[in-house]
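This view holds just a subset of the chains, kept in their places.
Each chain carries a letter (A and B) given by its place in the written order, and its residues are counted from 1.
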Amino acid sequence: MEIPPSVINIIYSALEEDIGQGDVTTNLLIPEDRKSKAHCIAKENFVLGGLPFVREVFRILDPSILFKTLYNDGSKVKKGNIIAEISGKTCVILKGERVSLNIVQRLSGIATLTNRYVEKTKGLKAKIVDTRKTTPCHRFMEKYAVKVGGGYNHRFGLFDGILIKDNHIKTLGSIKKAVREAKKGHHLFKIEVEVKNLKEFKEAIESGADIIMLDNMSVCDMKEAVKIAKGRVMLEASGNISLENVREVAETGVDLISVGALTHSAPAVDISLKIVK
Amino acid sequence: MEIPPSVINIIYSALEEDIGQGDVTTNLLIPEDRKSKAHCIAKENFVLGGLPFVREVFRILDPSILFKTLYNDGSKVKKGNIIAEISGKTCVILKGERVSLNIVQRLSGIATLTNRYVEKTKGLKAKIVDTRKTTPCHRFMEKYAVKVGGGYNHRFGLFDGILIKDNHIKTLGSIKKAVREAKKGHHLFKIEVEVKNLKEFKEAIESGADIIMLDNMSVCDMKEAVKIAKGRVMLEASGNISLENVREVAETGVDLISVGALTHSAPAVDISLKIVK
């Protein structure tokens, strides 16, 4: 995975946000040339995600820091596992500690939650996909964490996919008109339409949509939609998906299940950084 | 509240992240001069937080958008309440929708969780405070949401407070030496020390610390610490604080209770944006 410049900038800004004009405590207490080794330690069980960004944190602060990972992203680490070893100037390790942990704790939280959804739907064809309900400026990292957890990515933004939603349809008047206009003007993206009941669903099918998002529809209606579609279009279940109902939804035969909570409500996992010598 | 430039930059980058070279769907479907009015609607009960940043989203996109708030940050809104009305070009409303909701849903989540902690400790002197366990580049917004929810802010970064932690003490050898060095070099910040048992606590008291963080100490030990301190130093409880045990911790008589989960694990609330005409 290569990190795009906009993500490097976010990491850079995060360091500025935390360190500002300097780490007063460390500058007062730690001799500049003191060296240490530190461990990143899992304080609970989780799916690990985000180490390349942590590596970047330390590379930005000081390229001479040694950052050795003991598990790869995607690994299921156990409480007590040493995830990574960091060696170099003590003051650099301490300055990078909080930003590093804030990143890897959040992304591992996302990877872990995604993985729970993926496991729930094991053996079924439905893919767990993310949404645009991500933390502002963290979309690349969060979508990476979804993949690490076994999920798939939906579009990255408004620029790389066509998704005709309720507000578009309300403004334009009809699903048919919307799909027709979209097809006329664009030839590279598949065209996805959001529908909220079977009547709209049929209109979307007829208008030639490539993907149809079934928004907040009942499991019963989703089953019916799968039957009607006969594999001609891709179906995406969306809205109010939880760990409790995701398997039932997957069993309807939909192709994709999108879950906003993967990125907007995953609790952080607990990881600590301890200087060991 | 005035928004610092670094936060404006984050909002700006968030819009670039989502919109990129353009909103393909909207550009294909919505005439550029079409105007609409939209409502932001609460889909559940929560404490509202983040409207000034949403206002900024639309100001950046198009200064002629009218953004009218019907509730203030800090209000307890109910499911179904219209939080704000947005009027102006349809295409601008649609382009700003997701970034706006991503911001206000996250910050309201933080405000709501903070408020639950604050309510749990009602009538006691302990203040609920945040930590540096914030989302990278979102610290200002998240700390704002903590205040909106009734909490207080701890230091903003490594630059505006002295907090001598376990890693510093391990490196330096003793709490006393650490506090002495800090006092010699700095005269503006109060000096806070992290301790993990009563032995360290006593050493910290004797060394002249201004604030002592009781890290993961038992309620029983915290009570003892309060007794020993006799009001000479400020005491901060930290580590493993939950909604279940926060009142008990507050009842020990500590001055501050810091809760990382306020900012690293608050689930987002549900808010939707609907075009109404």
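FYI, a residue touches a chain if its C-beta (ideal position, glycine included) is under 8 Å from a C-beta of that chain, and two chains touch if they have at least 3 such contacts.
Bear in mind that the values here come from a model prediction, so they are computed numbers and not experimental data.
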Discussion item. Since every chain shares one sequence and 2 appear in place, tell me the total number of copies in the complex.
Written reply: 6
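By our rule, only the chains that are shown with their structure count from here on.
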Worksheet item: In the complex formed with chain A, which residues of chain B make contact?
Response: 6, 9-11, 13-14, 16-26, 28-30, 34, 36, 38, 90, 94-95, 97-99, 101-103, 105-106, 109, 132-139, 156-168, 170-172, 178, 181-182, 185-186, 189, 261, 264-265, 267-268, 273-275
